[in-house]
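Once you've had a glance at the structure underneath, I'll fire off some questions.
Let's look at subunit A:
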Amino acid sequence: MLEIKHTLCPSCSVGCGINVILENNAVVGTFPYKRHPVNAGKNCANGRNSIGNFVNKINEASISQANVDLDKAFAEVSKEINANDKVTVFLSGNNSLADAEAIKSFSEEKNLDLVFYADDLRNFEDVASYDDVEDASCVLVIGDVLYENPLIGRRIVHAKQNGAKIFSNIKAEKSVTANISDETTSGSVQEFLDTYKDNLDDSSVVVFNTVDCEDDLDKIEELGFKILPVYSKTNTKGILSIADSNSKEEIIEALNDTKVLLIFNDDVVDDFDFDFKSISKVISFSAFKNNTTEISDIVIPIKSWLEYEGSVVNAMGETQTFVPVMESDVLSVEEVIEKIKG
Partner candidate 1 sequence: MSYVLAKSKDEEIHKAGECGGAVTSIFKYLLDEGLVDGVLALRPCDDVYDGVPTLITNSEDLIGTAGSYHCAPTMVGDLIQKYLIDKKIAVSVKPCDIRSIDELIKRHKINPDNLYTIGLNCGGTVSPVSGRKMIDLFYEANPDDVISEEIDKGQFIIELADGSEEAVKIHDLEEKGYGRRNNCQRCDVKIPRKANLACGNWGAEDGWTFIEINDEKGQELIDGAKKAGILETKSPSDAAVEGRSKVENIMIKMAKKNQDATYPSVNGIDDWSRCISCYACRDICPICWCYENCELNKSYFDEKDIPPSPIAFQGVRLSHMSFSCCDCGQCDDVCPMDIPVSLIFDKLQKKYCNRTGYVAGVSTDSKPPLYSPDKVEL
Partner candidate 2 sequence: MSDDLKIVGLLCNWCCYGGADTAGTARMQYPPNVRIIRVMCSGRINPSMIFKAFDEGADGVFVGGCHIGDCHYDAGNYKWSRRSKIVEDILEEFGIEKERFRHEWISASEGEKFQTTMEEFHKTLTKLGPLELK
């Protein structure tokens, strides 16, 4: 029977609402969630396509790409963790708050190395709300936010329509963000900030989803105006208050002498300039097949974003909760951790 249910978009940290259309416990489409205060029913292509993953759903555990009994896989994972002294756990912005807590305490208990990548951005205590962006008199944009995070981009468009000045720093030659900007530079972030900082006042906001280097983050913070960092994963902001983030270099260094790697709910192989196959055991906990599960030695299925309950913190620091909209007997990350502990 046809059902339309509310949920949250899993594709970035903006926190858009999205309705999914379900038929006999299978997701068949999306439907605009117009009541949602973040996006008023508007979703970008990534959001609407996020249900496309369900054709790649993983329902069974596998070892060396051959399906095995779930308990056998758990035993194998426990064995690997206990037998090796260098085990790294990859925490992801896709994990809910409760999942991240569980992963963290598990790592501490077993004395494992925890790494967490936050787009080379970091946590900022005070961030601007999306409404702040709309009401700003001037917006500095770093990165092609209109294209990459359209539902924040929309707030920048509103700001422009309200008379705000928009200045952007984008490395690409052509971009939609540049098209709505009063001025665009492609030089370094430092130069960009120096050039335009005099335009800022108390209502201005600096929106960014990328920077050149860590110093840029200090510089943005030192400006003393409202800022809004936008992350690429749903709950990166939330997890930043649970775990410290690592830079790409730090993570690659940690991976270099890793014997066993545990990846929770993420597809990381293409994000790092590193040969993951050189690790002796890669263990992936994932709801969907992806490039990471493809090279993993052990794959354990976990609940998908439509099947579990949890909460995440969106880019503007608001905690959002979601409930399961599909029935499933696959285990959640928390349950899986209980199993491999025991």
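Going forward, a contact is a pair of C-beta atoms (placed from the backbone, for glycine too) under 8 Å apart; a residue touches a chain by one contact, two chains touch by 3 or more; residues count from 1.
How were these candidates chosen? In short, all candidates are chains of the complex that A comes from, given by their letters.
None of these values were measured; they are calculated from a predicted model.
Checked against 1 or 2, the single candidate touching subunit A in this complex is 1.
If you check the complex, the residues on subunit A that touch candidate 1 are 1-4, 6, 19, 21, 23, 28-29, 31-32, 34-37, 39-45, 48, 146-147, 150-151, 153-154, 157-158, 174-176, 179-180.
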